[in-house]
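Below is one structure, written out as structure tokens; comments come after it.
Just one protein chain is left out here, and the rest sit where they should.
And now, chain A:
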């Protein structure tokens, strides 16, 4: 029963942890070695995530509960792998691989310990996706945040330090809210294990349940800050657009981590029983305002980095609204949207740096808002040797157009497929449809409008960058920098071609999420190793 695939559950945490530790001992000057170790770690992580996803999507009933320290579930700490966490692990690994290869061109050379921080970030993210325990979630969240502070400041410069300072202050305050929420939940329910908590909620008497719900609300705010729900999102576009390109690319998964935790906790704790539907209206209306705010931001931004930052908000807002509606058919479309938009935004952040490299300060002044954000050239690394990309403008233009199509949700790429999956479920077409209510209509309108806004904004930026560029200089772009962008866009293409299997997987994921009893029973009944063998061991 305990074969090697079961131990693979912990691999996405251990691999980056070991790599980060090894990387600390290697001198900063031996960059090639560091880069290789880092890349090996991400590839191994990706392989582990792929195997786990294949197991999860397979027919057999895989035991995804991993008891750390071999203590039975409510007392010991558990890792739980299910369809959703396997999907998020693979998404993280893919995005990380692209961002890491992108950084090899020059970004990893502009500061110390880039690779260690990158690995620790991945460890935190993977841990948060895998953990089945609220306090462990806090610890992994803090690990991830501590690494992200360092990565945001990577490359230094006044702009990054300023954005980094705001980012750190906000996240420290959010961490305190997280702790208040966790301790309130512990004080009322007497457990921190998510499965045990879900099982105990019906047993809590009503007056204490209010306290528990207050705790869950405070906890939720911490994740909504991370996901960027309005009015907790003003830090996000500045921080993301100030970060170095590969860092911003990998940060695209961090806001999805907030969404993931909210999805996990609402589906597990508040899907049925006396506390059912807790916080749904907050998510719905909060998401609604976030989409509006993001859409206005996308339209108003002149700098491409900020367009991408606001696109993160649009994507988060859409997902939050869907979580608020909490309908299975819409949610599985939204999961596809989550994957597609994460890949798109990751690719877009990296592409922006390549496109804007060609523009000098004179062209940048034309962008009205540019000067408000300081001198973007600070902290840029020097050009390094490497293979220059042939036909640079053509390839960058195609990538840019693909990003525009994906962000606005036009056919034929996966942005369209995922939005179509959501919209068709909302409009009640097909066998899985639901009759649309007022809030669903609002969501339909906003999804379409935000797509239009993205299209307008991207078209305007594209014309300014590629057709009416004053200088006409071609940026010097290396092959190694374009490959990751093409890789991520290629993945969205794969998602388009394989939309059927992908959609089936998402359906399955939502099915198992909406039936939390399986999860709860799996964790509660997890067998300690050696328990059957007794003293013979």
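Everything below uses one rule, namely that a residue touches a chain if its C-beta (ideal position, glycine included) is under 8 Å from a C-beta of that chain, and two chains touch if they have at least 3 such contacts; residues count from 1.
We adopt the following convention: contacts and distances are computed from a predicted model.
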- [ ] Choose one: "Aldehyde dehydrogenase family protein", "Na+/H+ antiporter subunit C", "Branched-chain amino acid ABC transporter permease" or "High-affinity zinc uptake system protein ZnuA". The correct choice is the protein name in UniProt for the chain not shown.
- [x] "Na+/H+ antiporter subunit C"
TODO: Write down which of A:87, A:100, A:120 or A:184 is the residue touching the left-out chain.
DONE: A:184
- [ ] Could you tell me which of A:57, A:156 or A:328 touches the chain that is not displayed?
- [x] A:156
Open item on the list: By the contact criterion defined above, which parts of chain A meet the unshown chain? Give residue numbers in ascending order.
Closed with: 135, 138-139, 142, 145-146, 149-150, 153, 156-158, 161-162, 164-166, 168-169, 172-173, 175-176, 179-180, 182-184, 186-187, 192
